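For this view, one protein chain was removed and the others were kept in their places.
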Amino acid sequence: MSHTATLLIDCPDQKGLIARVSGMLYANGANILHADQHQDHEAGLFFMRVEWELNGFELTTFQEEFSRLAPTLEMHWRLEVSSFKPRVAVFVSQYLHCLIDLLYRRQSGELSCEIPLIFSNHDTASALAEFYGVPFHLVSIAPDTKAAAEAEQLRLLAEHKVDLIVLARYMQILSPEFVALYPNRIINVHHSFLPAFIGARPYHRAFERGVKLIGATSHYVSEVLDDGPIIEQDVTRVSHRDQLEDLIEKGRDLERVALSRAVRWHLDHRILSYGNKTVVFD
Amino acid sequence: MSHTATLLIDCPDQKGLIARVSGMLYANGANILHADQHQDHEAGLFFMRVEWELNGFELTTFQEEFSRLAPTLEMHWRLEVSSFKPRVAVFVSQYLHCLIDLLYRRQSGELSCEIPLIFSNHDTASALAEFYGVPFHLVSIAPDTKAAAEAEQLRLLAEHKVDLIVLARYMQILSPEFVALYPNRIINVHHSFLPAFIGARPYHRAFERGVKLIGATSHYVSEVLDDGPIIEQDVTRVSHRDQLEDLIEKGRDLERVALSRAVRWHLDHRILSYGNKTVVFD
Amino acid sequence: MSHTATLLIDCPDQKGLIARVSGMLYANGANILHADQHQDHEAGLFFMRVEWELNGFELTTFQEEFSRLAPTLEMHWRLEVSSFKPRVAVFVSQYLHCLIDLLYRRQSGELSCEIPLIFSNHDTASALAEFYGVPFHLVSIAPDTKAAAEAEQLRLLAEHKVDLIVLARYMQILSPEFVALYPNRIINVHHSFLPAFIGARPYHRAFERGVKLIGATSHYVSEVLDDGPIIEQDVTRVSHRDQLEDLIEKGRDLERVALSRAVRWHLDHRILSYGNKTVVFD
Partner (left out) sequence: MSHTATLLIDCPDQKGLIARVSGMLYANGANILHADQHQDHEAGLFFMRVEWELNGFELTTFQEEFSRLAPTLEMHWRLEVSSFKPRVAVFVSQYLHCLIDLLYRRQSGELSCEIPLIFSNHDTASALAEFYGVPFHLVSIAPDTKAAAEAEQLRLLAEHKVDLIVLARYMQILSPEFVALYPNRIINVHHSFLPAFIGARPYHRAFERGVKLIGATSHYVSEVLDDGPIIEQDVTRVSHRDQLEDLIEKGRDLERVALSRAVRWHLDHRILSYGNKTVVFD
């Protein structure tokens, strides 16, 4: 895979945005590999993602030029280079299916990231962490030790320069203060088709309601429980023959897929959040 | 298609139910075409559906025998014969996609029923009703005329001996009194993945929430809005590119499928309701 | 819906294509509503679709400018305006589900086109055509009259200035000569998941093979049977309980969706064909 740069932009919509950005890239000799835009006509917003080859491209020059342009167009923007591997911390409790999936996908190269630490409030994942050579941190959490545990988590995250936190069926609710420190940088998987069955025991409630499809949702974590920007959702069919355990079991496959896709897209810098929504570029 | 009888049973679970029922059918010389059972182990309930050929079968004799057996096993049961075509009334407002679909499926033989009347509070469907040769009844409904309109509807339903009412995107809420008269005999399609987005404007709310899948749900109508036993649900993928109109448009295809399947299964006597759930035999 | 122009381009990939095109649009004051690109890195090809508002835009000026630019970049290109409604001829035999669907979608505004004629080798569709006010042409086809029938079809297509031919379960195979006259302008729906079950009786063969999913495929018609560029495919689950008739019935819903999506995308100028593939812009 070639060495590339990706520019992510959102700003008020106006004429000439694509021309200005692509023109500046062209002027700097960029060979564009992918370009995608989106306009939210209602909100009057413009979103753009451009990826180009870095071989023989003067990134610093372009960056300086662009930093002068961006403010004149009220742009929020990020510039990412493929050579940098984001550092991901995985939080997990007792269910390991999502963790196993993430570790395998990283090993296979599907997920382009480092995983410097796995954090858990249970010991269940330690052997697995060791097998994949990832430092495992166990801090049991009780109501009265929650604050201390979060302080320890934050210390570890800072120490390991973590860019993204993945909650792989982590059964603790993070405090608003914690969440506020990682805006759009914490991805959670909720085991229901949001906004249905927000909160605890979604499979139990789905079973009681007699739904014919169950789902899973991956989203960025916001201050409000299960209310952050949705990144991906998937569902599968259930019938009257499926007992609660069957829902839980079928759901695991949905959770793995919904979560790993979200993490993949985040790492590929394909997600832009605005308000409570996401733009996920193909 | 051969002339068949279908027996539907639900009762407290106990040993020997299948043996007793299939034994009595065998003793009467029944040639069973389909048999299906389900046990809800939690609720301790047993459900059974048996379909057999009627050619040369003494239905009355069997019916008498079975009526004596059933009470001893606390059975609720129904006996349906394929030669009887249930009479279906379709209620519709301004959107015609579900109605068109139902009329085509009946014409093609997918839906084995009579449609003696179409009722609407708008004139939109009249030409279509005429094309398919179905009497069309228009009664405009205002808050103060709602009671009168329902009275007229009930008169029509009685006059035409209607067995099933299908709400094909009928935008009026039926009164609890009306609903109570047709328990598990009114099928509605709600344009969301219930229990998400109960009530009005589900597509608008789905759009605002930024979901990545939209759905439709067909269910029996109960006293509580959008809370009756779910019969079928389906979903389709949407992205940030889909504006509200796209959701509405994509949703129409879901509504047609979710509703027509529910009607089909009801007409084939494949649905058993209990509590707020349905058993839908394959 | 606003009055817009859509530019479709494919050409050898090289630096600056987006900049050149968007730059020229910007210079002409275009307000871009949608822009999408795709690069086939293997084939070294570039594809672009841009849609912009026409209100107060000098289309002729731009068109002249662009006609000078295009050859220098070896571009194939088309310019379409939303005010022009493509003229679609529907060919149908005895099964009406796809035709009904297309006629409804046009009436509801989903399909932005004229339907000046329906052609069939059976009388089945005549009443429906009349109901929707579309001229119906019946020419029965026998092996020895096929050539004459095609001549008559071509005469009608020319007379009505038809832009697109939709084969809505039309059971006759068009001659290579006929197909050659409408390259990428004939859309067919094949009732299988291509390339599985090419040719006759796909449902029968799917049933014999014991597949667990059946499908439908819409594609542009090429000289080779069922081998043209695929536009859309969809599948649904079947089980051992599904007999041949069930496959046929379930398949009808797939055919309707696969065909109508393809027609919709073609009419929205979202499809670019190259080699035996399609680029379908979202």
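As written, the chains take the letters A, B and C, and residue 1 is the first residue of each chain.
One rule holds in what follows: contacts are C-beta pairs under 8 Å (C-beta built on N, C-alpha and C of every residue); 3 or more make two chains touch, one makes a residue touch a chain.
A quick note: this is a predicted structure, and the numbers were derived from the prediction, not measured.
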item	value
Option touching the unshown chain, where A:77, A:104 or A:274 are the choices	A:104
Selected from B:16, B:71 or B:133 as touching the chain missing from the view	B:16
Residues of chain A (touch criterion as defined above) contacting the omitted chain	96-97, 100, 104, 108, 110, 127, 131, 239, 241, 249, 253, 257, 282
Absent chain, residues of chain C that touch it	38, 40-42, 193-197, 208-213, 215, 229-235, 239-241, 243, 275-280
Residue numbers in chain B that touch the chain omitted from display	15-16, 18-20, 22-23, 25-27, 29-37, 39, 41, 237, 282
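By our rule, only the chains that are shown with their structure count from here on.
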item	value
CA centroid of chain B to CA centroid of chain C, Å	36
Chain B residues counted as touching two or more neighbouring chains	239, 241
